[in-house]
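The structure under discussion appears below in the form of structure tokens.
Here the complex is missing a single protein chain, while all its other protein chains stay put.
Then we have chain A:
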Amino acid sequence: MTLDADELAAGLRQLARSEAPPTRLDVAAVRATARRRLRRRRAVQVVGGLLVCGVLLGGVAVVNGGDDVTVAVASVSQGGDPLVAHAAFGWLPDSVIGVSHVVGAHGDQVMARAGGDFGMRLWLRMYEAADDPPIEDGRTALPAPEVNGLRAYWITEDPRDPLNGGDAFVRWQVPGGRWAELHGYYMKEADPGAVLLRIAADVTIGTRPVPLPLRIDGLPADLDVTEVHFWRPGFTDDTNWELAMFYAGPDGTSVTIQVSPLKMPGGHCRSAAGLHVCVDAKGHAPDELLRRITLLGTDERRWTTRVVTSA
């Protein structure tokens, strides 16, 4: 095998067709496990929602259930605000035009970015508490200046290059033993390492609801929020932003609510205060839901963390 791109593709196809033992995937067991996990997650979210509504929250851990405890940097909440962040950026370079929060099956993402297709991207992530930072195969942890008095490391594929060819990762320990990660690329700064460390030092850890540009006076009680995508700016658009909230209920019912300064295609939409909202619903009346929504305008100082209120 000489291995050009076509040969690699052919080799992978042949490898994927290798003789295989019978699959051990048990779909019924998957469903049973997932249902248990949903019950546990719901219990945690209820507690989390209560805490976010007024009780001090000391930790960040979000439990997905079972033994795969992960630490989310943001998550959905069944409380008054469907989107909560567990870590947040503080100081950011002037070139940053927005911070996005995306939570759901793809995982959890908090990203700050500058404008343009190749503007700076800064991703914030969290890892479980451990003595040492998580290190992937093929990477090396190089000591970096301490962040707020705690250990920090550059994570790189090239031990001679702490900033990893411009695709830079810094991981630092935060109080409680967890590890935070800042991943930056497309950075135009003269000293990107110093900028990353300054951003890291100003990251705050703690659960807080993310203000959103709408209020909903009551949602059907059987709906649970499953995903929230709050792109600021929009994924492909530097000047606008878009919010999408996905809810699911029993019997396949679902509701999607989208808000943006841009008009969106859709049959059940309304405009007010310079914003547009569209509702897509299965098993619920979209126009009835639309009537319950108040848009809070483009000035984010007027946005709220009391998004879903009792009808």
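Here is the rule we use: a residue touches a chain if its C-beta (ideal position, glycine included) is under 8 Å from a C-beta of that chain, and two chains touch if they have at least 3 such contacts; residues count from 1.
Methods note: contacts and distances are computed from a predicted model.
Q: Choose one: "Urease accessory protein UreG", "Extracellular solute-binding protein", "SigE family RNA polymerase sigma factor" or "Sugar ABC transporter permease". The correct choice is the protein name in UniProt for the chain not shown.
A: "SigE family RNA polymerase sigma factor"
Q: Of the residues in chain A, which ones touch the absent chain?
A: 1-5, 8-21, 23-27, 30-31, 33-35, 37-39, 41-42, 68, 70, 104-107, 109, 121, 123, 127-128, 134, 136-139, 157, 165-167, 185-186, 224, 226-227, 246, 248, 250-252, 254, 256
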